[in-house]
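Removed from the display is one protein chain of the complex; every other protein chain stays in position.
Chain nomenclature is as follows: A and B, assigned in order of appearance, with residue numbering initiated at 1 for each chain independently.
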Amino acid sequence: MKLEELVKQIEGTFFIPDNYKGKKVQEITIEKVSNLDQAGPNDISFFVNPKLLGQFKKTKAGAVLVSKANKESDCLQIVHPDPKVSMAKTYNLFYELKHSFKGLSELAFIHQHSKVHPKATIYPYCYISEGAEVGEDSVLYPNTFLGERAKVGKNTVLFPNVVVMNDCEIGSNCLIHPGTAIGGDGFGFTPTGTHNIKVPQTGKVVIEDDVEIGSLCTIDRAAFDKTYIGRESKLDSQVHVAHNVHIGELALIAGQTGIAGSAKLGKNFMCSGQVAVGPGMEIGDGVIVGPKAGVIKPIKEKGEYMGMPTVKKMEWLKEARGISKLPELMKRITALEKQIEELKNLSS
Amino acid sequence: MKLEELVKQIEGTFFIPDNYKGKKVQEITIEKVSNLDQAGPNDISFFVNPKLLGQFKKTKAGAVLVSKANKESDCLQIVHPDPKVSMAKTYNLFYELKHSFKGLSELAFIHQHSKVHPKATIYPYCYISEGAEVGEDSVLYPNTFLGERAKVGKNTVLFPNVVVMNDCEIGSNCLIHPGTAIGGDGFGFTPTGTHNIKVPQTGKVVIEDDVEIGSLCTIDRAAFDKTYIGRESKLDSQVHVAHNVHIGELALIAGQTGIAGSAKLGKNFMCSGQVAVGPGMEIGDGVIVGPKAGVIKPIKEKGEYMGMPTVKKMEWLKEARGISKLPELMKRITALEKQIEELKNLSS
Partner (left out) sequence: MKLEELVKQIEGTFFIPDNYKGKKVQEITIEKVSNLDQAGPNDISFFVNPKLLGQFKKTKAGAVLVSKANKESDCLQIVHPDPKVSMAKTYNLFYELKHSFKGLSELAFIHQHSKVHPKATIYPYCYISEGAEVGEDSVLYPNTFLGERAKVGKNTVLFPNVVVMNDCEIGSNCLIHPGTAIGGDGFGFTPTGTHNIKVPQTGKVVIEDDVEIGSLCTIDRAAFDKTYIGRESKLDSQVHVAHNVHIGELALIAGQTGIAGSAKLGKNFMCSGQVAVGPGMEIGDGVIVGPKAGVIKPIKEKGEYMGMPTVKKMEWLKEARGISKLPELMKRITALEKQIEELKNLSS
């Protein structure tokens, strides 16, 4: 890839030191991303960590991504205010997800009344039920299952052992990692004391475009209507999304988090691992929830939260400090009680 | 379905307003369940939420489920003291789980020395080992695996990718959701410092009738004897049941809960999500455990529990209030200490 094209794609700008003046820097060919100390003239590298200044000064990289122009090195620099963003974009320019198998395998079961695009890829041992649909350029790895009328959009990849039950819908450009189960029944039972009566789960799951779901997640079908995951939301591995949950667009949900039934998460929700969101909780836009926290009260205000029940992060830090001092506080209270007794005796 | 039959099935009673007098209400045909505002003359609806009184007054439903007769509407009413129960029962009357595939697929591997009932359904790519048994009307979805001598009763459904390892037994009328693994080895190792010696897991898993297990659960085989799940217990998705656990009948266990080795849960156990029950814990009948709680002491008494370690719910609420006041309490203690000092100086 020509450097000019790369700079355009990541929306960066050139910083051209004097020693590059007169050279056609736009024409430099970049072949891969490398670390500063390993990069050669056809590699692009990045300088983010100030500790690597020494490497930055001596690098032989064809170009280096920086957050602002830096005259301490005479290397060719590409400036982008957010180095994390420019790095992620650059990585993607040199990365392509490849699939070794092509076509519709004769070892797969593709129902005659399903609609599989001729340019889709179906690996062996997939099972595609009646009325299911698979869009152009989508890829289904071995042992995936599509239930009746299940829909998979364009350019979506289902890795091995993914299950999509009846009527569930997955958008385009999605990536679903191995073993994830979409559309198993939600957990709905009415206990009478002597029986647990099942409430039929007649809804479905709808997953919008550009969603990524990690390995071994469970996205349960709705009791009625739908369980919903908005555009460009990304789930880590072993995340559980219960029936009728609504996840807004652009969520980032870390591993082993569970979202209980009918919870409603706003846009740009972020959380660390092993978080729980309780049944029916409503969470506003831009909320960030810390590790192992339990949301059992609604959260309206944007900000960072921690604890069980969740409080603002600053509060939680104070509480945690308080807890660590509890053994000492107990002693101080006992000492106070003793002193008060003495003072009382004195004054009586 | 005739309304008379429906009323009988859900064990309700008619409340017939004056405008229905003389009409053969028993003969009304009901076709589906609908919301009050959408229901037509062949729909049954329900009035539970007092906020929907307006809709209740104007509904065109053929009949409405209520907890007690209500004269504010002149619609035909069916009275049942517990609306959740009557609703769940009614939903089930109009719901049927269908399977598009019938018969024993030639694309499945069915060992010649297994016993698969001729009226069972085996989808393609199932693997049924020697000595395994599948009862009448049971359905095995694609990519399920039955180990040697594994048993599945009558009218049980294993959704795609379910694994039942050697010698494990599943009763009748069970529903096992996608990807659940039954009978993987329990976690038994003896560390010597330089090695972790495996303790062979020679037991099995026994699951009684009418059990439902969510997607991607793990029910590990016993070290010896059995891991046991009692009649009509229902597990949500991603629940982990370790070796030699005994779950009594009628449990309701929410998502991502883990029950450690040899724990013994009484009847009618209920818990919220992400609960942990520690190794060997004994829990009596009728215990309810709240979200994210950790049972590391036995619980004998019926009631609601929360926290880690678990305490009675009322205690936990007090503790949680205490924790939220800790930063303030610390200040108050410091203030007290100061005042005491002053008083001491005064009195000396």
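Rule of thumb we're sticking to: a residue touches a chain if its C-beta (ideal position, glycine included) is under 8 Å from a C-beta of that chain, and two chains touch if they have at least 3 such contacts.
This one's a predicted model, so the numbers in the text were calculated from it and none came from an experiment.
Q: Where the complex has a chain not shown, which of B:44, B:165, B:235 or B:306 is the residue touching it?
A: With B:44, B:165, B:235 or B:306 as choices, the missing chain is touched by B:165.
Q: Which is it among B:216, B:229 or B:250 that touches the chain not included here?
A: If we include the chain that is not displayed, B:216 is the one touching it.
Q: So which of A:238, A:262 or A:310 would be touching the chain we can't see?
A: A:238
Q: Touching the hidden chain in the full complex, which residues of chain B are there? Just list them.
A: Considering the whole complex, chain B reaches the absent chain at 109, 111, 125, 127, 129-130, 143, 145, 148, 161, 163, 165, 179, 181, 184-185, 187, 189-200, 202, 216, 218, 220, 238, 240, 242, 256, 258, 260, 274, 276, 278, 294, 296, 308-309, 311, 315, 318-319, 321-323, 325-326, 329, 332-333, 336, 339-340, 343, 346-347.
Q: Which chain A residues touch the hidden chain?
A: 82, 84-85, 87-89, 91-92, 95, 100, 107, 123-125, 141-143, 159-161, 175, 177-179, 212, 214-216, 232-234, 236-238, 250, 252, 254-256, 268, 270, 272-274, 291-292, 320, 323-324, 326-327, 329-330, 333, 336-337, 340, 343-344, 347
In the analysis below, only the chains that are shown with their structure count from here on.
Q: For chain A versus chain B, what separation do you get between their C-alpha means, in angstrom?
A: 28
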